[in-house]
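One chain of protein is taken out of this complex; the other chains stay put.
The block that comes next holds chain A.
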Amino acid sequence: MKTNIKVLGPGCPKCKTTYNNVLEAIKQTGIDAEVQKIEDIETMMQYNVLTTPVLMINEVTVVKGRVADINEIKQLLMQ
């Protein structure tokens, strides 16, 4: 099954770093995943977030309010 990854954040530097880290982690692990970047606030609020950036894997929030580094994302993807 394709892994669904969402990065939520209104386009601040931290959100961009998270997004790039996700892309790199996918490249390094070779996992089949689709990545969505959600920048629209109204859509974002449907996920009940308070702090950004938020990283969601298969609709589960795994990281919120901070940048996750590549190794951490790789570990999360492997689970």
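Basically, contacts are C-beta pairs under 8 Å (C-beta built on N, C-alpha and C of every residue); 3 or more make two chains touch, one makes a residue touch a chain; residues count from 1.
Basically, contacts and distances are computed from a predicted model.
A single chain of the complex does not appear, and UniProt lists its protein name as "Permease", one of "Permease", "ABC transporter ATP-binding protein", "LacI family transcriptional regulator" or "SSS family solute:Na+ symporter". Take chain A: the residues that touch the chain left off the picture are 9-12, 14-15, 41-42, 44-45, 48-53, 61, 65-67.
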